[in-house]
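Pasting a structure below so you can have a look.
Up next, chain A:
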Amino acid sequence: METSIYSVIAFYALAITILGNAALVVFARNIVHSVLFLAITFISMAGLFLLLDADFIAAIQVLVYAGAVCIMVVFGIMLIQRPDMKDTNLFNTQLIAGTGVVALVFALCAILAGRTAWTDLVATQAVPENTIQVIGALLMSKYVIPFEVVAILLLVALIGAIVIARDESSAIAVDEGVKANAHD
Partner candidate 1 sequence: MSDWAGVFIFFVVALIFGAGGIATSFLIQPRRDTPLKLEPYECGMPTQGPTWIQFRTSYFLYALLFVIFDVETIYLYAWAVKFQSLGLFAFIEMLIFVFILIVGLWYAWKEGALEWQ
Partner candidate 2 sequence: MAVNKGKQIETAQKDIWAPEYFGDNPDYNCPPELKRLIHLAPVEKVLNLARAHSIWPLGFGLACCAIEGLMAAQGPRYDLSRFGYEVLRNTARQADVMMVAGTITTKAADFVVRLWEQMSEPKWCIAIGGCAISGGPFVDSYHVVPGVNKLIPVDVYVPGCPPRPEAVIEGFLMLRAKILDNREYLENFKGRVVTG
Partner candidate 3 sequence: MFGKGLVKGMQITWKEFWAPKATIQYPEHQNPIPDRFHGRFVLDLNNCIACGMCANACPNKVISLRKQKVGTKQFLTNYVMNIQYCMFCGLCVESCPKDALHFSKVINMNQYFYNNIPLVLVQREAPAEPVEKEKPAAKPTSQPKADKSAPTAKSEVAASKASDKEGE
């Protein structure tokens, strides 16, 4: 239970930043702007993690999400972007249906969250200071199997992405297409 006035302010400020930017991600018309808002969302999320005494996760959030994933998405966009697409991030036809579904999901979540007696579960200890040490130790002992699986997962992702992304067979056909497209 955080009681310090500063953490309360921090929480609300961060929450507003996160939600606002997440909304902007969805509503921005230009996909590049979406990505930039996404980066801000990620960074403020790291702030939230700091509030939760998870400094290691926060650093990783910035390192991986803001520093790496955003870059990759940006590269992906630059790869597939047509120059004529200024409005690259439009809504599709399921806008109304989507809103309905989302409202439903949120209502469900809210109800469930409200009905759970969180206070019973809350433990009283504080989080240890040096999280990274503990996490390192845990990873090497209790979570060894997931840890190795992560390696496999990354390997598979790497190989899979390379196989998918580079594809020579269709290059010629696309070539024509691109050229035809380039002139209009």
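A quick word on the picks: all candidates are chains of the complex that A comes from, given by their letters.
Going forward, a residue touches a chain if its C-beta (ideal position, glycine included) is under 8 Å from a C-beta of that chain, and two chains touch if they have at least 3 such contacts; residues count from 1.
Worth saying up front: this structure is predicted, and the values here are computed from it rather than measured.
Can you pick out the candidate among 1, 2 or 3 that touches chain A in this complex?
So the candidate in touch with chain A would be 1.
Per the contact definition, I'd like the list of chain A residues that touch candidate 1 in the complex.
Going by the criterion above, the answer is residues 6-7, 47, 50, 53, 55-56, 60, 63-64, 67-69, 71-72, 75-76, 78-84, 132-133, 135-137, 139-140, 144, 147-148, 150-152, 154-155, 157-159, 161-163, 165-166.
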